[in-house]
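Okay, handing you the structure first.
Complex shown without one protein chain; remaining protein chains in place.
On to subunit A.
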Amino acid sequence: MDFGVLEVANSKAPAAPGWAYVPDTGVNASVTALQPRKRARNQTGTPHDTTAKQDAKILRELAALDRENHKDVSIPVPIRHRDNAGRISHGKVTPGVRKILQSQKTFANHLVDYEALSALKPAATAAASSQPSSIPSTPTVRAAPATAAAPHLTSKGTRSHKKKDPNAVVASTPLRRVSTVSHATNTPQAIKADPDIPMLDAPITLCQGSSPDPAPHPGDKDPLLISRIPGMPSQEEIEKLLAAPPLSYTETTGSWTAEDRRKPVRQFCEVCGYWGRVRCMRYGA
């Protein structure tokens, strides 16, 4: 019976309850989810096609797996008597220490702060590179947090581990470009101002092993049995490697190799753990 309702095919699925005709452009995920037995047949596209919604769900689940407790809890530090009754007093609490002790920041907060500050760094280096080295020759100057923002690095990537100066590591090597870390020889300029500081980057020597060579064997010369051993890196190379500055937290995060990306992501049934897409056929929705 016609109630005078005009059906309009619009291009977007309605957000509100109700229904509408939509153009059929392929397998609809919501439909296939309702018909799990047809799933294998209906599956198209690459295994990594995830929608924004699925991505958000994965992120949410990962965040849940990273939690310390199931619910948010706060366990305050018990209040203690700060008198000398049987307790070792460590002396007066300095303002800096008090600030650290009272900080409620999480690691995520620190990381975000650090990255935000390091994002400012390239501009700072560019400015600094036009000037001669701005590192103070006497490193006795205490870093006050207020001065931390000042561009304080040389163009040579010399790192100033200033307190509150998270710019430090940004001059570090990009992933896998070890050979560019060549400033090892430049770095100690400022440091040498203080004569009695030892160089931990002491000379490196290549030495022979202490064990005797094994007895020769007639098969040694057999071209089929010879294996080729890559030559050792030179001393400078090793020194360079050892002198490389630490990477930042994000740079050390292991990557997802291209080969692994090509492989389909394994899916397991949530109920029984067997192979499945969302649920295995047995427990299909």
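We take it that contacts are C-beta pairs under 8 Å (C-beta built on N, C-alpha and C of every residue); 3 or more make two chains touch, one makes a residue touch a chain; residues count from 1.
One rule holds for everything that comes next: contacts and distances are computed from a predicted model.
Here one chain is missing from view; checked against "Tom7-domain-containing protein", "Actin-related protein 6", "Vacuolar fusion protein MON1 homolog" or "ADP-ribosylation factor-like protein 3", UniProt names that protein "Actin-related protein 6".
For subunit A, the residues touching the chain absent from view are 58-59, 61-62, 64-71, 73-75, 77-78, 86-88, 90-91, 93-94, 96-97, 100-108, 110-111, 113-114, 139-143, 159-166, 168-169, 172-173, 175-176, 178, 181, 187, 191, 194, 196-211, 213-217, 219-220, 222, 225-233, 237-238, 241-249, 251-257, 259-260, 265-266, 268, 270-275, 281-282.
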